[in-house]
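Starting off with a structure, shown below.
For this depiction, one protein chain was excluded, whereas all remaining protein chains were kept in their positions.
Right, chain A next:
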Amino acid sequence: MHAQDKVVDPNEVVLWSDDYEGHDVISTRTFGFWMYVLSDGMLFATLFAAYGVLSYSHSYYTGPTPAQFVAPWYTFIQTMALFLSVLAYGFAMTALKSGSKAGVVNGIIASMLLGGVFLGLNVHDVLRMISIGVTPETSGGLSAFYALTQVHAAHIFVGLIWMLVMLYQIMRQGFTEDTVGRLISLRMFWQFQAVMWVFIYIFVYLWGYMS
């Protein structure tokens, strides 16, 4: 039976939405950012696939394999820095719930510092590897290693810039619909990068060290 077949009373029917206040801006933006996170997940998935295909022993040509150059303990410090950064950002978001500007600002600054530590350690590690001749030009396997880890590092770099912008906006504008929406999106972004790092740490550093 179609809806058309019902008898409709023209005096009762609702044709126009009187009490519709429009869509919820923050929830719409958050949903859109979830969609971005999905596409970013596909980006990492593709890079992982490339890394998987290029991690056979012949993929490393005559160059070194990860077991010969990765330093899981060193990278473990990076892992902790990133996790603590996410924790600090979490504190900032708790402070947001109570409307505390100082709490949000301090949380973000702590998060930035820890993220900066992660990035600094990454740069240091890359320089160390290059100095011992582990370069992306050496072999397909090393190209994939650098692509996966450095694309992640680039995301962290973008996140740090974003945090800087948010600090400025919160100090200047306070908690508006715009800034709160962006803080929520940034939280998703930051947590997602930490999750990606977990995969990278396990599959690239730990597994690479063991193989």
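In the analysis below, a contact is a pair of C-beta atoms (placed from the backbone, for glycine too) under 8 Å apart; a residue touches a chain by one contact, two chains touch by 3 or more; residues count from 1.
Simple rule for what comes next: contacts and distances are computed from a predicted model.
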Q: Report the protein name recorded by UniProt for the chain absent from the figure; options are "Osmoprotectant transport system ATP-binding protein", "proton-translocating NAD(P)(+) transhydrogenase", "NADH-quinone oxidoreductase subunit N" or "Cytochrome o ubiquinol oxidase subunit I".
A: "Cytochrome o ubiquinol oxidase subunit I"
Q) Any idea which of A:Ile132, A:Val165 or A:Met210 touches the chain not displayed? A) A:Val165
(Q) Given that one chain is not shown, which residue among A:Val53, A:Met80, A:Val123 or A:Met210 touches it? (A) A:Val53
Q: Against the chain that's been left off, what residues of chain A make contact? List them.
A: 2-5, 7-10, 13-18, 20, 22-24, 27-29, 31-32, 35-36, 38-40, 42-43, 46-47, 49-50, 53-54, 58-61, 63, 136-141, 143-144, 146-147, 161, 165, 168-169, 172-173, 176, 178, 182
